[in-house]
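Below is the structure I would like to discuss, written out as structure tokens.
Removed: one protein chain of the complex. Kept in place: all other protein chains.
Each chain carries a letter (A, B, C, D and E) given by its place in the written order, and its residues are counted from 1.
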Amino acid sequence: MEKIAVFPGSFDPFTKGHESIVRRLLPLFDKIIVAIGVNSHKQYFFPLEKRKQWIEQTFKGDVRVSVDNFTGLTIDYCHKMNAKYIIRGLRTTTDLEFEKAIAQMNKSMADDIETLFILPTPELSAINSTIIRDIVRNGGDASRFVPEGINLKL
Amino acid sequence: MEKIAVFPGSFDPFTKGHESIVRRLLPLFDKIIVAIGVNSHKQYFFPLEKRKQWIEQTFKGDVRVSVDNFTGLTIDYCHKMNAKYIIRGLRTTTDLEFEKAIAQMNKSMADDIETLFILPTPELSAINSTIIRDIVRNGGDASRFVPEGINLKL
Amino acid sequence: MEKIAVFPGSFDPFTKGHESIVRRLLPLFDKIIVAIGVNSHKQYFFPLEKRKQWIEQTFKGDVRVSVDNFTGLTIDYCHKMNAKYIIRGLRTTTDLEFEKAIAQMNKSMADDIETLFILPTPELSAINSTIIRDIVRNGGDASRFVPEGINLKL
Amino acid sequence: MEKIAVFPGSFDPFTKGHESIVRRLLPLFDKIIVAIGVNSHKQYFFPLEKRKQWIEQTFKGDVRVSVDNFTGLTIDYCHKMNAKYIIRGLRTTTDLEFEKAIAQMNKSMADDIETLFILPTPELSAINSTIIRDIVRNGGDASRFVPEGINLKL
Amino acid sequence: MEKIAVFPGSFDPFTKGHESIVRRLLPLFDKIIVAIGVNSHKQYFFPLEKRKQWIEQTFKGDVRVSVDNFTGLTIDYCHKMNAKYIIRGLRTTTDLEFEKAIAQMNKSMADDIETLFILPTPELSAINSTIIRDIVRNGGDASRFVPEGINLKL
Partner (left out) sequence: MEKIAVFPGSFDPFTKGHESIVRRLLPLFDKIIVAIGVNSHKQYFFPLEKRKQWIEQTFKGDVRVSVDNFTGLTIDYCHKMNAKYIIRGLRTTTDLEFEKAIAQMNKSMADDIETLFILPTPELSAINSTIIRDIVRNGGDASRFVPEGINLKL
């Protein structure tokens, strides 16, 4: 059976930290779907199309990585895509506690899906989408925090 | 003197975790008031009347538990109700830090009121109202996380 | 039924923080037993008799507080003393995680016993028996951190 | 070279905790600039002019403390003011993780600026601007948490 | 290429929590090696032979799980066994910080090996080998915390 993982997030924007997670876990799976979750009641900073395009260009040429967007529960999306694994990066202890609640409630609703966590390498561990948006909003240059070739200018 | 405790919260919605806290602490008090705090500048997901009714039906028949709503400071409400104890559940270290600031500032403003904390049992420790709202919003079934007989469908 | 709480610890030494916990929770119980746990494979800094005597003199005249020592599991000791409550202070998030594991394993072995937590008041929240021992060991004066009248000099 | 530090924040409102940080670090610097960051997309509770005036009156007569407001990135503001140091208070572990991400991203964009942290004294460690706003909003008296002479009434 | 993971630990003793980690991750790997690390300068509570036998009997009949012991660095052991993955359970934020330092230093010494983390299911999240040893030492019954058929009596 094909081993498929979903890497869900808002990726607002996709960072070097996110890129590294995908590259490090690719050898373990047959396919990783980077899946942009869209909540109609949330505001995003970068347009969905931009976010999608940035991820696509980051992995272009690698057929094992696909990019998608979805609404609804992550576990429902996983079922639809035949994915048995959710992958998440874990930077801080604050992250851990929220991720733990989500992972445990997901596990209780969908026992067939496992969430795997990976820690960022040190030099990427400070990269945070919230702070990147703040830098861009204030006219700063955040290009060093995102994959090569992404132009964050609005 | 009667031992009265206030269990304040937004209970949006009231979960099995909240229910368990009340049941476990009931033997210690003569009366526990489940008190829904209402802030006029906050948006709630479930209507106040629904939230109140769900708590009432959970404890109906037990005269030691009452349900109420209040505006203003929790310590002012406690004084009004003659309650010397505030009870709170503590799930995570992030909870702890915010609860600590609130409890210590409350203690400094109202030295006659103590805040007691209780930890959830393991199987309830992942239950989180924020995530329940997210499940309901996305059409998922969160009934396993709330007391028997509560219908979360909007 | 009498409401009895056990406040277990090594109290090496008993601090102003411990004293405050007992005084703040006394109105809630008919009796609080300050119970010094003794593990034969652990080294203590202050002799058991000293530790016991310091606690006794702190609460002398108050018949609702008794001092005892015990070996074995805390829940077994509670059963023996007819205590339905364990009380614990909670200073830090590191404390929380260890206390949580212990409280949950205790609850799973002895469902009739509840553990209640209370947070120190701000001015007492930095007081830590480990650091007090370090101060004493290095010839410093730690008397401000322990109840009136306790002489920590070895 | 003059040693200049920037103490950035929203100071909504300025608390006794903030005041203490400035006073404790003043001997280390030639000048501390208390700098109110203004984000056009954020709502503040107290008007900027009030917040500025409260800080000014707290340190009036001390020429080493100045008060200012700024928009844009903190590191850009530091460069403009010739400040090589950012100072921040650290209350909780949740604070630490966000401060760490910000400090590390700042360091990566402006290697010539260092962020220094100081911990509150125990009796001030529970003071939190968010909770103060909540107290004021609910008609409570929060004057004990702010410097002498500040009238928080709206 | 065969996907091999090492699950290192002292397993003193192996718990239901450990068992669950192996079972949940087995579908992802061709082989999981439960590897008991032996440090000559550390004291263990249960004899190595017992610990090994308990793990073997837990997974007997499943050829994808093997049990081994090793001395030296975990990454050196992984290289020897051709394992590209280390798996670790993550219970608490305190765990996270130590695991993070180890995982990042391992990654810096052996870039070809990834550490994956998985969170316990709620009902297993309180299980802790340290506390189990404490229960056994005090004559308590900890059998509910270890896999079926393990007799912890010394």
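Everything that follows uses one rule, which is that a contact is a pair of C-beta atoms (placed from the backbone, for glycine too) under 8 Å apart; a residue touches a chain by one contact, two chains touch by 3 or more.
Remember, predicted model here, so these are calculated numbers, not experimental data.
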item	value
Partner chains on view for the chain not depicted	A, C, D, E
Residue among D:Arg24, D:His79 or D:Arg133 touching the omitted chain	D:Arg24
Contact set of chain E toward the excluded chain (per top definition)	39, 41, 71-73, 76, 93-94, 97-98, 100-102, 104-105, 108-109
Residue ranges of chain D at the interface with the undisplayed chain	3, 24-25, 27-28, 84-85, 90, 93, 96-97, 99-100, 103-104, 107-108, 114-119, 121-122, 125
Residues of chain A (touch criterion as defined above) contacting the omitted chain	93, 122-126
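One rule holds for everything that comes next: only the chains that are shown with their structure count from here on.
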item	value
Both-way neighbours, i.e. chains that touch chain E and touch chain C	B
Intersection of contact partners for chain B and chain D	A, C
Separation of mean Cα positions, chain E and chain B [Å, integer]	38
Rounded Å distance, chain B centre to chain C centre (Cα mean)	29
Interface hub residues of chain D, defined as touching at least two other chains	93-94, 125-126
In contact (per the touch rule at the top): chain pairs	A-B, A-D, A-E, B-C, B-D, B-E, C-D, C-E
